[in-house]
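Shown here: the complex without one of its protein chains, the others still in place.
Labels for the chains are A and B, by order of writing; each one numbers its residues from 1.
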Amino acid sequence: MTIRNFTRREFLRDTAATGGAAAIAGSGGKAWAVPAAADPPVPTQHRVTIRLNGTERALQLDPRTSLLDALREQLYLTGTKKGCDMGACGACTVLLDGKRVNACLVLAARLDGREVKTIEGLADGDQLHPLQAAFIEHDGFQCGYCTPGQIMSAAGLLNEGRPLDEHSIREWMSGNICRCGAYPNIVSAIRQASGRA
Amino acid sequence: MQPFALEQGRDIADTIRRGRMPGTDYIAGGTDLVQLLKDDVRRPRRLVDLEGLDLDQITVTPQGLRLGAMTRMSEVADHPAVIRDYPVISQALLASAAPQIRNLGTIGGNLLQRTRCTYFRDTASPCNKRSPGTGCAAIEGVHRTHAIFGGSRQCIATHASDLAVALVALDAVVHLSGPNGARDVRLTELHLMPNDHPDIETVLHPGELILAVSVPAGAWTRRSSYLKVRDRASFEFALTSAAVALDIQDGKIRAARVAAGGVGTKPWRLPAVEQALVGAPATTATWQRGGRLATAGAMPLRDNRFKVRLLRATVTRALEQVGGEA
Partner (left out) sequence: MIPITTASRVDGRLKVTGGARYAAEFAPAQDNVLHAVLVQSTIAAGRVASIDTARAKQVPGVVAIMTHENAPRIDLGKAGDMTPGFPLLQDDRVMFNGQHLAVAIATSFEAAQQAAQLVELHYNRDEATLLMSDNPTGTSVPQRFRNGMRPPASTRGTPQASFDAAAVKIDQIYRTPIEHHNPMEPHATLAEWQGDRLLVHNASQSVFGNRKALAGFFGLPEDNVRIVSPFVGGGFGSKGVSWPHITLAAMAAKLVGQPVKLVLTRRQMFTSNGYRPKTVQHVRLGADRDGRLTAVLHDGISQNSAYGEFSEPVGLASEMLYSCPNVAVTHRLSKVNQGLPTFMRAPGEASGVYALESAMDELAWALGMDPIELRLKNYADRDEHEDKPFSSKTLRACYEQGAAAFDWKRRVAQPRSMRDGRLLIGLGMATATYPVNRSEAAAKVRLQADGTAIVRCGSQDIGTGTYTVMAQLVGEHLGLPLDRVRAELGDTALPQAPVSGGSQSVASISPAIREACLAVRAQTLQLAAGDPASPLHGLDPEELDVADGRILQSAEKSRGETYQALLARQGRAAIEADGSAKPGEEKQKFSMHSFGAQFVEVAVDPDLGEVRVRRHVGAFAAGRIMNAKTGRSQMIGGIVFGMGMALTEATEVDPRSGRVTNATMADYLVPVHLDVPEIEVIMVAEQDDAVNPLGAKGIGELPTVGTAAAIANAVYHATGQRIRDLPIRPDKLIDGLSI
């Protein structure tokens, strides 16, 4: 088997012509022809209101904009971090209606009427959330870039109300990667904040 | 990401009307589709949002379990009746991805997630599944994680879902609705082998929508388990996995349901193993025999040859975990 020397154009054209299931869609028995991207639909801007850290925020959004980019680039809430932008690192973890999700995988235009909490909304004024205080005390971070995601994920975990021993904290926090390797300290911090240290 | 319009139907009928239009993808949890959009692997002109269609019920009856297609993975995994009566489903879900993704990802979307073949997801690489006729880069490329069952000369991409493995084992049925009405399809029949058209992955018609998945009750569902083997302790797709459900009475196996993950181009049911188990005593020897039979017909390549041994061990271990050591 040999691999042809494809130009980027050939691949993109071929890609555009490919059917196949995504999400809950049927691809059909045959691939259908998608019009070339030379004539793209001009995306409608979506007007969306989300409740963000307790405040209603009206946004005008390109449908492609992720919640993560909406937070960082439009609202200048840069506490939520972009690590991989593909749901594989957890740095962008926020609470959506109280549940932890990867903001990079959520199209913000779908969130009308939903409630989002980010790291900026976790403390009570100057009073740090117990998780935040515990992360400082246990040195649960080094470079700090995964930290908001770790803390929001831990906040989501505590909301879930599971019994938590060290092993289960590790399992349930495994969606949050820390390349500095602060894991043992993060686990200690979460144990303390969950009242189990 | 190329531009698309984002729409929502008024109801299921309106959603399907929109969904059948050329160039349209449905979006459920979006955890896979958004990745495909970012990587330029998918270029839909229109996304039709399935949120708000009231497809998120979990129903438990004496006849079985019914999971709405939009039910979140985390809700199903945590559901007390699922944990009690269908542990293999809960376990398969908990072994999938990470908690954040399970809070977004849906049951229907999980079944239709695309392969993790890294050539498929890299638009600079040839891939018959993404770009028909360009060739398969994996067959002679890096294919440690690829399938040992169901591959063709065109494609050896592994089906990535853990949930589908558990559901295939339990004889699940998907309830569909489409432009030509409603129909039910057995989950074993939903996914297609790549053969000469790896780009066509399911029997779904254009615009056809999964409304729900049903799992029939059976004496075996309570005694079931999912075992997943991977390099990293968590947050990784399977190298191999096994879903096992057994009905054992008086030390004898009355019924067996066994399927494997990480090894097939589709969720891989293992009927030969099941047949060999039925009527056999619940003993270590039986589990080992089941494991050996699991790899009949495997067609490994250079880098994924280890999956043959590993799958045998995985199935043996899963059988033993469910059936007990004797």
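Everything below uses one rule, namely that a residue touches a chain if its C-beta (ideal position, glycine included) is under 8 Å from a C-beta of that chain, and two chains touch if they have at least 3 such contacts.
All values reported here derive from a predicted model rather than from experimental measurement.
Annotation: of A:V48, A:L77 or A:L164, A:L77 touches the absent chain (contact as defined above). Against the chain not shown here, chain A presents residues 3, 5-9, 12, 37-38, 42, 62, 64-65, 69, 72-73, 76-89, 91, 118-120, 122-123, 128, 132-133, 135-137, 139, 141-148, 151, 167, 169-171, 173-187.
Seen from chain B, the chain kept out of the figure touches residues 1-3, 38-40, 116, 118-119, 121-122, 124-125, 137, 140-142, 144, 229-237, 239, 291, 303, 306, 309-310, 312-314, 316-317.
We take it that only the chains that are shown with their structure count from here on.
Chain B makes touch with chain A in their complex at residues 1-6, 19, 22-47, 49-51, 69, 74, 97-101, 103-104, 106, 108-109, 112, 114, 123-124, 126, 129-137, 139-140, 153, 178, 199-202, 204-210, 233-235.
Those residues of chain A that touch chain B in the shared complex are 1-4, 6, 8, 10-12, 14-35, 37, 40-44, 46, 62-64, 66, 85-88, 90, 93, 96, 99-102, 104-107, 109-110, 153, 156-157, 160, 170-172, 174-176.
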